[in-house]
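In what follows, a single structure is set out as C-alpha cells and then discussed.
Missing here: one protein chain of the complex. Every other protein chain is in place.
Letters A, B and C mark the chains as written, and numbering starts fresh at 1 in each.
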Amino acid sequence: MADYNVMEMMITAAARNLEDGASVGVGTGAPCAAAMLAQKTHAPNLVVLFEAGGVSPQLPTMPISVGDSRTTYKALMASGMCEIMETCQRGMVDYCFLGGAQIDKFGNLNSTVIGDWAHPKVRFPGSGGANDFASFCWKIMVITPQDARRFVEKVDFITSPGYLGGPGSREAAGLAAGTGPFKVITDLAVMGFDEETKQMRVESLHHGVTFDQVQENTSFQLLKAPEIAETLPPTAEELRILREEVDPHKYIIGR
Amino acid sequence: MADYNVMEMMITAAARNLEDGASVGVGTGAPCAAAMLAQKTHAPNLVVLFEAGGVSPQLPTMPISVGDSRTTYKALMASGMCEIMETCQRGMVDYCFLGGAQIDKFGNLNSTVIGDWAHPKVRFPGSGGANDFASFCWKIMVITPQDARRFVEKVDFITSPGYLGGPGSREAAGLAAGTGPFKVITDLAVMGFDEETKQMRVESLHHGVTFDQVQENTSFQLLKAPEIAETLPPTAEELRILREEVDPHKYIIGR
Amino acid sequence: MYKIIAEGTGPLFMDPDPDAARAFFRTKPRALAPKVMKVSQAVERFVHDGEYLAIGGFGANRIPTAICHEILRQNKKNLAFAGHTSTHDFQILAAGEAFDRCDIAYIIGLEARGLSAHARRYMESGKVESCEWTNYAMACRLKAAAMGVSFVPARNVLGTDTFIRSAAKIVECPFTGKQFVLFPALWPDVSAIHVHESDIYGNCRLKGISIADLELARASKHLIITCERLVHNDEIRSDPSATVIPYFLVDAVCEVPFGSYPGNMPYEYYSDEVHLREWLNVEKDEEQFREFLDKYIYSVKDFTQYLELCGGIQRINELRAQEHLIEVE
Partner (left out) sequence: MYKIIAEGTGPLFMDPDPDAARAFFRTKPRALAPKVMKVSQAVERFVHDGEYLAIGGFGANRIPTAICHEILRQNKKNLAFAGHTSTHDFQILAAGEAFDRCDIAYIIGLEARGLSAHARRYMESGKVESCEWTNYAMACRLKAAAMGVSFVPARNVLGTDTFIRSAAKIVECPFTGKQFVLFPALWPDVSAIHVHESDIYGNCRLKGISIADLELARASKHLIITCERLVHNDEIRSDPSATVIPYFLVDAVCEVPFGSYPGNMPYEYYSDEVHLREWLNVEKDEEQFREFLDKYIYSVKDFTQYLELCGGIQRINELRAQEHLIEVE
C-alpha cells in the first residue's frame, strides 16, 4: 500500500464520488483538488463551476480565491455570480462542496457564529455562497476534519441547509425536491445519510480506523450503513497525479 | 415661411419637445427622425435608446428595425431588451414615442385588435415594447395622423396605458408615480393633457388649421388649453438638417 | 396585506413549476461532446409536433431562418409559439401553419415594412389560441425560467387589457404594499438561436445586441444553435469573457453561413429588403403565395439552395457592402 496522508485520502475519496459528465460547484482547497483529480482520472468530462463566474477552466495551479484569474484560465466562459447560481437553481449542477465550523446529524452546516447570534462567542464569515449551493445543487458533499466540537447534536446556527429537521423538512421548507446532503468525508471515514431517517451514517472507514473512533469524535449518535467497508486508499497513480499535477506545490496536500 | 409637408411639421414639433440631456426610447420612422433632428439642433446630448438593446448610436441612416445594425452603429453600448426596459423601469428614461390604431381622450392606446379580442375584425401586432415604454418612461409622446376613427371615445382594447380611466387611475393600478401621456402630435395639432382631468386638450394648431377642424377629426370632445398657439413651423435650418442629414433618402419625410 | 389583486384570463401554455423544469435539467447531458449536425437533423431530433417553440433574434435581425424553413419542410404541426419580437420568423411559421397556440408580444408586423397579410389572416382565422404579453413581459418570463424560479415581478401591463388577456397575476408587494405584476416562468421545449460563432460543443459568441437571447438560451429545455461560422474550442478558451452561451445549454450546432438572411446579421450583412418586400407583396394573393412558398421553401433542399435562388454570392456581397455602408458601383 502506498504511503499517503489524511488530506490525500480525503481528496481521493471525494474525487471518486464525482462521476464523469457530472457538474460540480467547487471552492478553493480540497474540493478544487478533488475535482481536478477526478478530471485527471476517471472523469475527464467533469464540469467545474466557481461561484464567482468561472466555467470549466483548465486550472494551471490551485486558485487562492474562487474568483481569482486561475478560475477562468482557458475557461469556456467567464460569467458572473448570478449566472452560476442560477445554473444551480435551474437544476443543472449535480454536486457542491461545503465546509463549516459545525455540522449536525442531518448535515446542517454552521459557518456563521458560535454562541448566540446577537452576542457571538466567535463570528465566522457567514454563508458566502454556501447556503446557495446547499439549496440549489442536487447533492451536497462536505470535506472536514472529524472532531466532537465540529460534529454536534445541534448546530448553533443553520447557515446552510442539510436535511434540516429530518425527512421531508427540506421539501416542507420549500427547497427544491430531491436535493440534500450526500457524503461527508473526514480524516477518519466517509459518511452518507440514511434514506429513511436522513441521519448521518458511516459508510466506510479509512484504513486502520474503527467505528468507535469515529463515534468518539462525534457528539451525536452515528448510524451504520448495512455494510461498512474500508475506504479504498489512494492508488499509486492517484497519488502521483495529485502530487505531480494537481498540487505540485503541496498547498493543500502538504498540510 | 419655408415650404414643408405635414410629416416634416410633426417631426419638428416632436423634436422640440426633447430637451438637451434627456433620454428617449424611440422606434423606427418619425420618432427616430425626431430624435435625430433634436440631436442635430438644440439637444446634442439627447440619449437615444432602442428597445432591442442599442444605446446612443451615431445613426448613419434610418433604421428599418429597432433592432437592426444601424441602431448600434458607433453606439456606446449594444445591450439587450432587459437592459433597456429595466433602465426605463428604474426611472432613467424621460420620454418614449408610441403609436397605435386607436387612441382615446385619456391617451390610452390600442395596437392589438379592432373589434372583440376573441373574434377580432382586425388583428394588429400587439404591444411589442409599447406597453413597457408607456408603463416605465416618464412622459409618453404619440405621433399619429388625426382622424375620427383613430381618435375614439373608447379604444376597443387598451394595449398600452395612457391615463386609463382618468386622474389617479395609473397610480391606483400600480403604475409608477408621476408617469403618463405628455404630447400627441398629429398632422393638425399638438395636444397635451389637462392636469386636472387628464383629458386630451389642444395646445397648438398647425399653420392654417382651426380647432373645429381638429375636433371634426376626433370622436371625443377635445379640451382647449388656456391659450392655443399656432405651432411654430419648421425653420429653414430644421428643414435643411431634416432633409439633408436626417432623412436624405426621404424614407420618412417623403411619404 | 399580501394578496392576489387580479389574475389575467389568458391560457398558460406551459407549466411554470421550477421543480418540473429541474427534473428535466437534472437529466440534460453536461459533458463536452460534439454536437455538429445538419439543420434537417437538428429539427428532426429536437422539434416535435405539439411542443413549445421559441426563436431567437429580434424582428428579422439575427434570426435562424434555416430552422424556420426546415420546420415547414418537415411539416411540424400544433406547436405553441413564443411571438416575442417575432416578424419574419413568425411570417414563415404562420405560412406553414406550424403553430396553433401563440404567446403574443409582437406578431404579424414587420416593423416599418408593414404587415404580413397571410400571418394576419392566420391569426384572424380562429385556428390559433392566444395569450397577450409584451416584449418585456416575455423577456421576464424567460428570465424567470433562466433563474430557475416560477415568476418575476414587473410594473408594466398594469391597468390594461393586455394584462386581462395575459396569464399574469397582480399581487401586493409584501415589502412596500405596492402592486406588481408577476410573470410566470416560460421554459420552451425547444428554441433556435442564430449566433456569429460557436465551437463544435455549442460555446457561443455574438456581436451587437443580445435582445432576449441570453435569457432564452438558459430557459430552453432544448436549444439549437445556428452559427455564421464554427470556431475552434481553443479560440473560445482564449477569451472566455466572450462566451455568452455555454455549451451545456446546447443540443445541436449547425453551421449556416448567412443564416439570418433575408434578415440582418450585425457586422456581417444587412437585410434583403427586396426579398422581404416580395414576401409581403406575394402574401396578398393566397395562390401566388403558395407558389412562392413552394419555390423558396418546400421545393428547396437546404438553406444553401435557398440562398442561390435569392441571388447567391453576388446578392450576399451586396448586402455585406450595405451592412458596412460601402457604396458599390
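Here, a contact is a pair of C-beta atoms (placed from the backbone, for glycine too) under 8 Å apart; a residue touches a chain by one contact, two chains touch by 3 or more.
Not measured: the values here are computed from a predicted model.
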Missing chain: touched chains present in the view: A, B, C
Contacting the left-out chain in the complete assembly, out of A:Ser135, A:Thr186, A:Gln215 or A:Thr231: A:Ser135
Per the touch definition above, residue among A:Asn5, A:Asn45 or A:Ser127 touching the missing chain: A:Ser127
Contact with the hidden chain (one of A:Ser169, A:Thr197, A:Ser219 or A:Thr235): A:Ser169
Sites on chain B contacted by the missing partner chain, in the whole complex: 20-23, 45, 47, 54-58, 72, 74-79, 82, 86-92, 94, 136, 138, 176-178
Residues belonging to chain C that touch the chain removed from view: 1-4, 7, 12, 16-19, 147-155, 169, 171, 173-176, 178, 180, 182, 184, 206-208, 240-241
In chain A, positions touching the absent partner: 27-29, 51-54, 60-61, 64-69, 71-72, 78-82, 85, 89, 108, 112, 117, 119-120, 122-132, 135-136, 157-161, 164, 169-170, 172-176
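Here, only the chains that are shown with their structure count from here on.
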Set of chains whose contacts include both chain C and chain A: none
Most remote chain, CA-based centroid, reference being chain C: A
Mean-CA-position distance for chain C and chain A (Å): 40
Chain A and chain B, separation of their C-alpha mean positions in angstrom: 57
Centre distance in Å when chain B and chain C are each reduced to the mean of their C-alpha atoms: 28
Touching two or more other chains - residue numbers and ranges from chain B: none
